[in-house]
Each structure stands twice: as structure tokens, then as C-alpha cells.
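Every protein chain of the complex appears in place save one, which is left out.
Chain lettering (A and B) follows the sequence in which the chains are written, and residue indices restart at 1 in each chain.
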Amino acid sequence: MYELLAQLAKYLIIGLLYYLLYNFLKIMIMDIREYDQEGPGYFLQTEEGKEIPLLKVTTIGRAVDSDIVIDDPYLSSKHALIYKKGNSLYIQDLKSTNGTFLNGVKIRKPVKLKENDVLVLGSKKYILKRRELNEPSD
Amino acid sequence: MSPQIENIYNKSAAVFAITGIVNFLLLSYFNKALGLGIFYSALIFLAVFFLCYIVNYKFIESSDTYLFIIPSLLVELGLTMLCRINPDLFKRQLLFYIAGSFLFIFSTLLTKYFIKKINSPMLFFILTFIFLLLPVLFGVERGGARNWILINGYFSFQPSEIAKLFYVFYLASNLREGRIEKLHRLVLEIFSIIVLLILTRDLGGAMLFYLTALFMIFIATSRYDYFLLGFIVIVLLGGASFYRMPYVRARVLAWLDPWQDVPGRGYQIAQSLFAIAQGGFFGTGLGLGHPDYIPAVATDFIFSAFTEEFGFLGGQALILLYFLLVYRGVRISLFSKDPYLSLISAGLTVFFGLQVFTIIGGVIKLIPVTGVTLPFMSYGGSSMVISFTAFGVLNGVWISTRREEVME
Partner (left out) sequence: MDIYETGGGDGIIKMNNLKKNIKTTFYIFCLLFLSLMSYLTYFQLYERQKLIESSYNRRLWEQESKIKRGTIYDRNGVTLAETIDLGTEKKRIYISGEAFGPLLGYSSMKIGRSGLESALNGELLGIAQKEPLSLLRQKIYGLSQGNDVYLTVDAELQKKAYSLLEGKRGAVVALEPETGAVLIMVSSPGFDSNKVEEQWEKLKGDRGLPLLNRALTGLYPPGSAFKVVTLSGVLENFTGIEKEKFETKGYIKVGGRVIKDDNSIKPGEYSLKEAFAVSSNAIFAGLGLRLGRDKLLKIAGDFGFNSKIPFEMYVKKSQFPGHSLMDSDVQLAEDSIGQGKVLTTPLLMASIAQIIANHGVYHSPYIIDKVKTPLGQVKVNNLRTVRKTVISPQTADIVRDYMVEVVEKGTGKAARMKDIKVAGKTGTAENPHGEPHSWFIGFAPAQDPAIAIAVIVENGGSGGKVAAPIAREIIEYYFKIRNRK
């Protein structure tokens, strides 16, 4: 009799364990998706209206391993950096040849960004926009 | 907190409860003599779990309760096996769990408030050294290694476990700048620690400490060459020890071909493999296997006993659960903004992950058997308490990171 119970129990327990693992897997996937997209939904809007999402740390340049690759001959290979500190975004020029301009002013030190700021890098113009997104889930 | 997550938390707690109830009821039936005792102990266990669960969940903001749920589940499965193997050990392990879970909360809070304030590599090094020195001086031998300390002739603990925590803090503290200031000094300090461990014949521990250092150095400095060099060193040392230490040789030979000498040096691993083979896909069922045929089943080989009774699927589930913890730890270190905290969490996670890999690998004959325990499942107070503390620290780091985010 005990044997029967034990046999039933083992299927039950294994089922429960995998159910648990499955749930955790769901969470893991949610996490991974959320990690790369951290940031309260900022993105850059190009002159053509295209939306480029920003990461926690985003490198911009001509080099292929930049986070945002722009094929602009006036752009340096590593031109500028946009990063999140606290709840705000900052922009930093990476000693580019032609400089980075925020609202018409060439920046020398990292500067805090706000929504609708206009950035000029190389020959193109970008506007910082923000999208409503929930806080990271956990 | 998003409703999805909350939902899943609740489901996990439910799974935990059901598993516990089913297993322990079964065990009460199985061991009718102690039936009632088991039943009450199970109730206590569940009560403690839920108490700490609620404290974590409701009262500590941003607490990563997974860091408590999964280890508790592992403890629960371990308790199930221990109860079945030896009810005395079961009772003591339960006490260890109670201590561990309170320590989890305690270290969470401690870390949250104080972690950033204490920052001296020197202090941590000295603490590590002292705790590793104790067994060299006063140590008592158990199972081939002299790393136990006896108090009052009854209460025993492993100082190397405590040293483990301080060691990670020491490394993190040293490396937080992202570069090594005095390489020679660092190497010397690390080697002195390894030597202490070797003096107590805890070769498994020495290996874990060493590899953790390698990983942490790599993480902090991005220097592949250091890592490679360090790795080669340990391979050479390992080879040397194979030739000069008969103890090591026996272990490696037993790993390569246990069937040559089953009654002798291959006995442990052979019995472990028999047990795992017997389990099949779903296991033999709780109580229907033969853990009594396996030596050291309450400590090193508890994984085999579990796999015998819950099968291949059960064993894989365990591996996945441990992996989830590693993932969780990695996640915490990735989210941290302070390199110091990031290193601490990475270090603790690495040590934990390496330990789990080492013990399970040894038990299934992927690598030779070493004398490390399976955290949360193996019988052992020091191991459980310190493991909970370590996860408490991880939790503290996490909370600390979240607070920063919100505050700025």
C-alpha cells in the first residue's frame, strides 16, 4: 500500500518541481527582456521620424560595435555616449573630431538631458523623446 | 510589485507547501514509529518558512524573495531525504534551517545598511586568515579533513565556511577599483589562504577558494591572461598532487575506472552510480530506494539518494534549481551600480556555483569526488547557515541597489 502511495507521490512531486521551474523560467525571460531595455523608455527620434531606443549605456558612432551605428562620414568611430545615472540621462562627447552639440551648444563635459533636447552629431539631428513604460517589474 | 510576479510568488509558496505536506505525510506513514514526531516537525518547518517568507515579502522592501524560496525548497527536499535516512539528522537539520532562515533575514538587513561602510581589504583578509587558522591549530578530524572545530565537545562547526564570506569581501574590496594595485601582495595573500586550507587537507575547499579568486580577478580586471595563467597553475598543481599525494591519486583513479576496485576505492562512486541508475526516469519513489547502500549519503552523496528515489527527472530538476540560484545571483550583480557590490555578489555567486558543480559533478562521475557539500541539501549546520547568510548578503545588495535607483 505504501508503495502505491510513494509511486503516486513521486509523480506528483516531480510535476510540482517542474511546474515551479516553468514559472521561474517565465520570470527569467521577463527579466532578460527588461534588462536590456532599462531606462524609463527614452529614445532618439531622427529627422526622418525613425525611433532609436536607448539603453542604460548607449555608445553612438560609426564603429560597428557601437550600440547605435550611424554611417555618417562626419561622425567619429566612437563619437558620443548617452548613459543613465539615477533617473536621468546624460550625454558625453567621446573626444569626437567634429564635436557633439546639445541645443546648439558644443558640449565639453557630460550634460544632463531632458525630453525634447536636440542633439547634433556629425551631420544629423536627433531629438530626445520619452515613452511611458512601467518601472522594472521587481 | 507587478501582479504577475506576485502571482508566481504565491504559486511557488504553494508548491513548496504541497511538496512538503505530501513528502512528510508519506514519511510519517513510512516511519510509523516516529510518525507523529515527523508530522509535527514538518509543521514547524512549514511554519518557519512561511514566517520568514511573509517577513521578507511584506516587511522588507524590494526583497528578492526567490533567494529565500528556492533555498528553502532545496532544504525541504534535503530534509525529506534526511528524514528517510536518519531521523536524528533530520531533527538537527531542521534546527539548522531555523537558524539559517533567521540569519537570512538578519544578514539581509545588515548588508543593506552596513555593506558600503565597511571597506577595508586588510580587515577582511585578517578575518579570513584567522578563521582558516583556527582549524590548523585546534582542528578536529572528520572524514579525512581537519577543518572542524569542536566546542564543548559537542557543538561543531566549520570555520572555513565563515572564512568563505570574508574571503569574498576581501577580494571584492581589493578589486573594486578595477585594477590590481599590488599584484605580488595579492598573490601572496591568496596563496597564504590556500596553504592554510591545504594544511587542513581540505583540498576541495582550496580549489574553490582559488578558482573564485581567479574568476573575481577576471571579472574586475578583464584580464584574460591572468585567468589563463592562474588556471594553468592549478592544473599543474593538480597534476603534481596526483603524483605525490596517494589520497588524490586514489580519488582520480576511482573516478577514471571505479570498476577496477569496487570494494575498495571505487566503492563510494560505484554505489552512487548504482543508486542513480536504479532511479530510472521518475525514481523508485520515496522510501523505496536504498540510500543505506551509499556511503556518506547524508552529506556528499545526498544527491544520489535523491536521484534514486525521484529519478532522472528529479535530479535534473535539482540541477536546474541550483542553476536558478546562480542566475539570480548573477542578475543581482549585473543590476548593481556600485562595482564593489557587484563584485561581492558576483564572488558569492561564483563560489556557490562552483561548489554545486563540484559536488554534483563528483557524485555523477563527471569529475572526481571532492569533499565539498551540496549547499542546503547536505546535512551540515555550518554549510546551511553560511549559505543562507551569503544569500542574505545578496539580498541586501539587491535591496541596496533598488533603493539607490528610487532615490536618485
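Just so we're on the same page, a contact is a pair of C-beta atoms (placed from the backbone, for glycine too) under 8 Å apart; a residue touches a chain by one contact, two chains touch by 3 or more.
Please read these numbers as outputs of a predicted model, since none were measured by experiment.
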Chain not shown: contacting residue from B:Val22, B:Leu82, B:Leu103 or B:Ala220: B:Ala220
Residue touching the undisplayed chain, where the options are B:Ile115, B:Ala270 or B:Leu348: B:Ala270
Candidates B:Thr200, B:Gln278, B:Thr299 or B:Ser400 - the one touching the absent chain: B:Gln278
Touch residues of chain B, complete complex, unshown partner: 178, 215, 218-220, 222, 262-263, 270, 273-274, 276-278, 280-281, 290, 293, 312, 315-316, 319-320, 322-323, 326-327, 330, 333-334, 337, 339, 342-343, 346, 350, 353, 357, 360-361, 364-366
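Assume only the chains that are shown with their structure count from here on.
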Centroid spacing, where centroids are CA-atom means, of chain A and chain B in whole angstrom: 34
Touch list for chain A against partner chain B, complex: 2-3, 5-7, 9-14, 16-21, 23-24, 26-28, 30-31, 35, 85-88, 134, 137-138
Chain A-touching residues of chain B, taken from the complex the two chains share: 1-2, 4-5, 8, 11-12, 15, 18-19, 22-23, 26, 29-30, 62, 64, 66, 73, 282-288, 309-311, 313-314, 317, 320-321, 324, 327, 331, 334-335, 404-405, 407-408
